[in-house]
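To start, the structure itself, in structure tokens.
Only one protein chain is missing; all other protein chains are in place.
In this document, chain identifiers A, B and C correspond to the written order of the chains, with residue numbering beginning at 1 in each.
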Amino acid sequence: MDTFIQQIFNGLTVGSVYSLFALGLTLVYGILHIPNFAHGALYMVGGYITLMMMTHAGLHYVLAIFISVIVVGLLAVLMERVVFYPLRNTPPLQDKIAAIGIMLFLEALIQFIWGAEYRSMPTPFGRVVEFLGITVTTQRILIIAAAVIIMLLLYLFLKKTMTGAAIIAMSQNREGAFLSGINANKTAMLTFFISGALAAVASSISAPINLVFPGMGHLVILKAFVIIIIGGMGSIPGAIIGGYILGFSESLGAAFISNDYKDLIAFILLIMILTLRPKGLFAREVQ
Amino acid sequence: MSVLFDSRFLSSALLIFSVLFPFLTDNQYFLHVLSLAFIWAIAVYGLNLIGGYTGQLSLAHAGFFGVGAYSAGLLMVKGGMNFWPALAAAVLITTVLGFFVGLIALRTKEHFFAIYTLCVGYIIYLIIYKWEGLTEGVRGLIGIPSPAPIGPITFDTPQSQYYLLLFFLVFVIFIMKRIVHSLIGRTYMAIRNSEELAETIGINAMKHKMISFVLSTSFAGLAGALYASFVRFIGPDIAYVNIIFDMLTYLIVGGIGTLSGPLIGTIFIVSVSQSLQFLEELRMLIFGPLLIALIIFYPRGIAGGIQSLLHKRKKTLQIRKGLRQSAAVEEGK
Amino acid sequence: MLRTIGLTKKFGGLTAVDNVDFTIEKGMITAIIGPNGAGKSTFFNLISGLHPPSGGKIFFNNRDITSLKPYQTARLGIARTFQTTHLFEQATVLENVMIGHRLRTKSGIWDAVFKTKRLKREEKAAREKAYEALEFTGLVGTADRLVSDLSQEEKKRTAIALALATEPQIIFLDEPAAGINPEETEKLGQLMKQMVSKGITVCLIEHKMQLVMSLADRIMVLNHGKKIAEGTPDEIKNDDAVIRAYLGGGKSA
Partner (left out) sequence: MKLKKGLLFLLLISLLLLTACSNSSSSNPANGNGKGKKYEGTPVNIGFSGPLSGPAAYYGENILNGMTLAIEEINENGGFEVNGEKYHLNLVSLDDKYLPNETGSNAKRLVQEYNTPIVYVPHSGGIFATQVFNEQLNFIVAAYSSEPDITKQGNDLTIRIPPKYEIYLKPFSEYVMKRFGKKIAFLPTATQYGKDWAEKLEPVWKELGGEVVYKSSIDFTKDTDFFTIVTNALKKNPDVLFIGGPSEPTALVAKQARELGFKGGFLVMDQAKLDEMQAILGDWGMLEGAVSVLPLPYSRNEGNKNFIDDYKKKYGKNPTSEAGYHYYSVYLFVEAMKAAGSTDDPAAIRKHIQKAIDRMPSDKRIYDIRKVEKDGGLVTPFRMGVVEKGKIVNMSEKYKN
């Protein structure tokens, strides 16, 4: 029983990171229909900025995350302006290839500046605590708490503010949103900012239990796509629930079915979902 | 000037050049790179048929490439088969698998099809990766023989392998050309354009998508089988998603939905990335932005860019001609 | 010629077409009108088979075509156009229209690869058929131009030519006159009359009342998916229910 609770907790930790990361991806997809493969690179840059702010500038962990969020958010906006905006009238395929170009570039850039080696991120929350008969570290509790808080904040922002409403409106009906006077440019930039910020948070809070290195984005990007497909491309609750579904399927699947075949299980699950519900679990019914 | 742009002239010149190429250089490296580019180009033509012409972007083609490579490799290494029957069998296996995948996958549309096939490709990769008893898993399959001789023609030198691959590439391009410029190709393009419209003018879209998909997987399988006997070592990585992204890059840069696009794109990207080698770990620093610039300035690819350029020229010529004629008419009045 | 009995289509909780009984007589021009969202296009989609109906039956020449797919109804002689033309912009007009004859051909992939006699014959037939349709629609001069270079009205006519190339007995036109000027609209009316004189039955959805009133032999009015009136233009003009529908709900045309 203890193992079961422990695995639930493990799934919750991993799922929180997945959800945060996938949220940004799904937001961008919902509004601009861009499958942003460079999202993993944003995640990676986020980890590096936080790390460098801590080790080189000597900032506190939380402050470093804050700076990283701003920087990566702006980087995402820059990406939108320089690359995706000129491509707004081309099919999404072109965006995909351009995103791969961005990814290659950012990885090479980070490797050029800070080298290819693995780095570990120190954290003030490294204590091990016993909790309901399971073992956790404070960092892991932080991950879950931070993810939930951020997702709540994002929810409030999207539901309760005008700007947030514009994002939702644009993702539901682009033309309608234009007609009702929403500034599409501003909304796109804002969405990219949020998506970059979310990627930076996800990597910054998970880096202390992982490692920071130029290729770290590869580990999450494919999974994030799985998540937003499960959840329905562009669906915000879908991304959150999809993230936790994948987190739990990894922890419980590895525990009770087979660790070696857990990836295969996940993908076959995905194929089955798509066969039965070709547009994902949470996609809106569109005529 | 205009004769330079004539496609018949251009393609025969290209063909003659590629036939003579081994005589122009004894640098095996060029030969090797070009041979590999031919293999990729064959696979990219497959991708172009279903994605470019029929409008159903399949991301499972790296998987099918892997299936072709592993079928051929395993039949030769573990089944002791000769290259030629193994090649035929590999193409057949890939095609049959493609048929069954298509049967389910083609029910989804647009980007859901792309994602669905991405997952199929990933599952193929995982199966190759995990099924050690058959595929040797991560270790990979070694000792794949090079193509067996046909009568007096042998394929153990790089030159002869180059010609073999060139032959298959020309063969594939020929088939593509015949298809694209026929009623069949127009049918595919009609489906790409609007499946609804195609259906209402009497085209059984599902059937044609199916044929196009199956044929395109057989190209991927062919390329995979050729790869296996050319590189003579295969690992699960050849079915990984990175490979499909490479293929996509070749296709998009060259020009999706054009006949020359896959060839142009493949050779262009391969040679650019080879010539950036001197930058070592920094090469992606140049390659990434270059790729982005290409996509932004030539969203329809190099071939598409040339096409619209030619069209514009033709149009201005026509307008000028038209003006002159009307001027003449005016004068005659 | 074409008859629907109790035709119904539901999307989720919404009933887009509600229990419509309707008959189209051979050799006539029939118009379907109604406010936006009345279910007119859905009605077309049901007949051509793009959507399976939720209830009711469709008969074409006394044959039950309710569950047929669009490509099957097309082969029986039902053609249609869409509000947006969906043409292949990067190809020429001729190339676009040629494909309309595809349903009368049998060539497959092997014919293409081996360039068989059958393929050559059928391509020739398709070309001739396309020219015929272009001539009929007055587009011969534009045959070699790219669709992307055409005007909106020319695109509409190309779409009609494409539909004609399928050799239909009946043609459904979805707002053919939308977005074109009055002079061109008049020409379009002429074109429809020519079609009828060639023996093709015409059914159209249109918002331009003038066109409808001057052209149609019979009119059906849909509102909220229900048929509220049917009759000659004069009858419709004076129908209370119709006037109420147009004035009361939705935008007027």
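Annotations for the structure displayed:
Criterion: a residue touches a chain if its C-beta (ideal position, glycine included) is under 8 Å from a C-beta of that chain, and two chains touch if they have at least 3 such contacts.
This one's a predicted model, so the numbers in the text were calculated from it and none came from an experiment.
Here the chain not displayed is in touch, across the complete complex, with A, B.
Only one residue in the set B:83, B:227 or B:250 touches the chain that does not appear here, and it is B:227. Considering B:175, B:206 or B:286, the position touching the chain not shown turns out to be B:286 (whole complex).
Within the set A:78, A:128, A:149 or A:272, the residue that contacts the chain not displayed is A:128.
For the options A:80, A:95 or A:250, the residue in contact with the chain missing from this view is A:250.
As for the chain not pictured, it touches chain A at residues 3, 6-7, 10-11, 13-14, 17, 104, 107-108, 111, 115-118, 120, 122, 128, 135, 137, 140, 206, 209-211, 213-215, 218-220, 250-251, 254-255, 259-260, 263.
Seen across the whole complex, the unshown chain contacts chain B at 27-30, 32-33, 36, 137-140, 142-143, 158, 227, 231-235, 237-238, 272, 274-278, 280-281, 283-284, 286, 290, 293-294, 297.
The working rule: only the chains that are shown with their structure count from here on.
The greatest centre-to-centre distance from chain A, using averaged C-alpha positions, is reached by C.
Distance between chain centres (mean CA atoms), chain A to chain C: 47 Å. Contact with two or more other chains is made by no residue of chain A. Among the residues of chain B, none is found touching two or more other chains. Contact residues of chain B toward chain A in the complex are 57, 104, 107-109, 111-112, 115-116, 118-120, 122-123, 126-127, 130, 241, 245, 248-249, 252-253, 256, 281-285, 287-292, 295-296, 299.
The touching residues of chain C, when paired with chain B in their complex, are 48-50, 69-71, 73-75, 79-80, 82, 86-88, 91, 95, 98-100, 102-105, 107-109, 111-115, 119, 122-123, 126, 146, 149, 162-163, 165-166. Residues of chain A that touch chain B in their complex: 35, 37, 83, 86-87, 90, 92-94, 96-98, 100-109, 111-112, 116, 222, 225-226, 229, 233, 260-261, 263-264, 267-268, 270-271, 274-275, 278-279.
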